[in-house]
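Encoded as structure tokens, here's the structure I'll be asking about.
The complex is shown incomplete by one protein chain, all other protein chains being positioned as in the whole.
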Amino acid sequence: MNRGSLAKILSVSALGALALTACGQAGQGGTTSDDGRVQLTMWTHSAGNPAELEVYEQIVKDFNASQDEYEVVEESFPQGAYNDAIVAAAAADDLPCLLDMDGPIVPNWAWAGYIQPLDLPTEITDSLLPTAVGSYQDEIYSAGYWDAALGVIARRSVLEDNNIRIPTVDEPWTIDEFDDALGTLKEAGYDTPLDIGAEDAGEWWSYAYSPMLQSAGGDLIDRDTMLSAEGALNGPEAVEFFTWFQDAFAKGWTSNGGTIGNEEFNNDEVALSYTGMWNALDAVKAAGDDVLFLPPPDFGDGPKIGGASWQWGISSTCESPEGARAYLEFSFQDEYITAFSDKQVVIPATEAATAASEHFGPEGKLKPFVELSQEFAVPRPETPAYPVISSTFEKAAKDIMNGADVQSTLDGAVQEIDTNIASNDGYGF
Amino acid sequence: MTLTHTAPTERPAAGRQQSRRRRAAAGRREQRAGLTMAAPALILLLLFLVVPVLLAFGLSFTNARLISPNPPRFVGLDNFVRAFTADPTFLRSTLNTFVFAAVIVPVQAGLGLALAVLVNQKIRGVTAFRVIFFVPVVTSIVVVSILWKFMYQDDGLINSFINTVTFGAWQGTAWLNNPSTALGAIIVLSIWQAVGFHMLIWLSGLQTIPEELYEAARMDGASPWQQFTNVTWPGLRSTMVFVLVTITIAALGLFVQVDVMTQGGPVNSTTTLVYHAVRKGYREQETGYGATISLIFFVIVLVIALIQRRLTRDED
Partner (left out) sequence: MSTDLRGEKQLRRRRRIWTYTAMTALAAFFLFPLVFMFVSSLKPDGQILSDVSSLRAFLPVGDISLDNYAGVFDRVPVARFLFNSVLVTVLVVGLGLVVNSMAGFALSRLRWRGRGLVLALVIATLIVPFETIAVPMVYWVSQLPTLVWEDGLLKYDFGWLNSYHVQIVPFIANAFSIFLFTQYFSTIPKSLDEAARIDGAGWFTIYRRIIVPLAGPAFATVAILTFLPAWNQYLWPLMVVQQEELRPVMVGMQYFFQLNTAWGEVMAYTSLITLPVLVVFLSFQRAFVSSVAASGVKG
């Protein structure tokens, strides 16, 4: 390169730089709408789910009309891609003011400083189901409009024909009874009598199976210290549970084939389906009054199901947290909570909304799920280590399902979790 | 006399000087043109390939996390030690990646060549077949992986097909759930998807071989197989290099099929280096460790590329 061209390049870049400084940096004054209102960005995971979006759009519209200081601008993402999107946005320091998160990752986000304490009036948070509120180190960071519940869906006629006792909340199946039932049903001609949902991937595994592990006396981590999974995830109780889990596949009681959803139950290809209440309406459609919503079996410490679903938080970088709070406060009205429940088939987070709900109210067909949630719901461990715990648990459980040695697989998982916790200086515990 | 003598000697000298100057100017122009024309691509490559790779390089010596309040710490070679001594999944990923490439490279190249020979015949309708064999190439690999995952199920298409053609004598398995068949299932799908592309490349090579060579071979009474080994194969050497390089590159970077179909399972039987790097570095948020795996991967690929270059050069 000769000097002439170098000089040319230099002068052009200098000019460019000059032009840039001359025009000034954009977006310094915070984002405002055309009519001078402060804009609050809000992300949901509901793209592709028109029923849920409809309720959000209604709330946003009502809120924007109710005052003239703020304007909420909603952006929705498909659920399968949502976590990737918010993690990337967090890494790029580009989070919206308001965002919804799956309950169990809330402590991780709070610890990392991406979300701030919620600071909603206690009348609101106290009125919600305990599993609809997310906290970390005794501080509330998130709150949700609903919770979900799992249960075992069955046909009364099938159980009665095979002389299987119909369990109740007070007297659930013991694990021996459950095993006998599965054996009986297999003999009765069901190829795989139980659809346990193992064809799914991702958070479902921890959500669905770690409560079973807890019911058997094990856990994902020692919740007293939150520092180690030793003993909880690889102790004798855990080994016993996972041996059962492995056997259930080996004996053909259940399988990981088929498709995600409840088609197999609706077509009477399986007798029992361990699934969420989001599949319950279709089951009612398929089996009518014959359908039963039963508690999951008791592995020893009483039945357990997973609690905590999607919840809302406020990012630390939000420029007007008062606005975000005002919106959230506005949104926790019983009529909206009921609307979510009716449109989406989820358990309302307040008693008043439950009473008014179509599916879960006094006349509701899905009422049994409310009781299951109240009696048996346990939160996943409220630690920032949860994403790693969950990913490790899923991998270990899948390996065991596919025949890996139970004890050594669990020991490996414990080691992976403990290494991770140590390398993060205990995640603040 | 002297004048007349010097004039002719001086003139060439001046001419030489002038031409040297002209050549120098031309050289400068060429230098400038070369740089200017390469510059846009070069700058973009630096910005969007070299910088991120260097960032990854730097991160691999730290305990950086995607989401954490703690600033990254320099940890020296800890991540590398962890990969080779305390992470069996990493070792398994390396093995799987090699196995995948070792099967895919010869099989896909061979099948591609067989297809190319098949569609290189001058018969009616052959273009339609070329197009059909190429169709999977233009279909998204995500879409293809979802379709095949469906077909590989226990009661899926593949098994019912096997059941039909063997009259029920041979029962299939849930291909992607079985540790001993899952990688094989992904290999079949990957070949199905990409072989059409290499068929076309081989085809191009075939079409550059002069017809007279075949005629001469036929005159000597060569069988089709002899024609292939004596005429076709020697004429395909440069094509072969290209095919090998492109397949190797694609095979080592295996990711989407695994991500969509098996997430590395069952029991680590399908995890690959790129998949493991993404799982650790992004999904489990251990950015520093993920970067380490990526870095090791780059080095492995570079070594393989160099070996391949050396080998193919020796053959020439």
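Should a chain be cited, it is by its letter among A and B, assigned in written order, with residues numbered from 1 in that chain.
What we mean here is this: a contact is a pair of C-beta atoms (placed from the backbone, for glycine too) under 8 Å apart; a residue touches a chain by one contact, two chains touch by 3 or more.
Here the structure is a predicted model, which is why all the values come from computation and not from measurement.
Chemist: In the intact complex, which of the presented chains make contact with the chain not displayed?
Modeler: Those shown chains that the absent chain touches are A, B.
Chemist: Return the single residue from B:24, B:51, B:86 or B:311 that touches the missing chain.
Modeler: B:51
Chemist: In the whole complex, not just what's shown, which of B:77, B:131 or B:216 touches the removed chain?
Modeler: B:131
Chemist: So which of B:159, B:178, B:232 or B:263 would be touching the chain we can't see?
Modeler: B:159
Chemist: Which residue from A:81, A:188 or A:422 sits in contact with the chain not drawn here?
Modeler: A:81
Chemist: In the whole complex, what residues of subunit B lie against the chain that is missing from view?
Modeler: Considering the whole complex, subunit B reaches the absent chain at 26-27, 29-35, 37-38, 40-45, 47-53, 55-56, 59, 66, 115, 118-119, 121, 123, 126-127, 129-144, 146-148, 150-151, 153, 155-157, 159-160, 192, 196-197, 200-205, 207-208, 238-239, 241-243, 245-246, 249, 252-253, 255, 274, 277-278, 281-282, 287, 290-291, 294, 297-298, 301-302, 305.
Chemist: Touching the hidden chain in the full complex, which residues of subunit A are there? Just list them.
Modeler: Where subunit A meets the chain not shown: residues 20, 23-27, 43, 47-50, 75-81, 84-85, 88-89, 91-94, 96, 259-263, 266-267, 276, 278-279.
Criterion: only the chains that are shown with their structure count from here on.
Chemist: Taking each chain's centre as the mean of its CA atoms, how far is subunit A from subunit B in angstrom?
Modeler: For subunit A versus subunit B, the centre distance works out to 39 Å.
Chemist: Across the complex, what residues on subunit B touch subunit A?
Modeler: 28, 31-32, 35, 63, 65-70, 86, 88, 153-155, 174, 177-179, 263-268, 279, 282-286
Chemist: Using the touch rule from the top, collect the residues of subunit A that touch subunit B in their complex.
Modeler: Where subunit A meets subunit B, its residues are 1-2, 5, 84, 87, 90-91, 108-109, 111-114, 201, 255-258, 387-388, 391, 395, 398-399, 401-404, 412, 419-420, 423-425.
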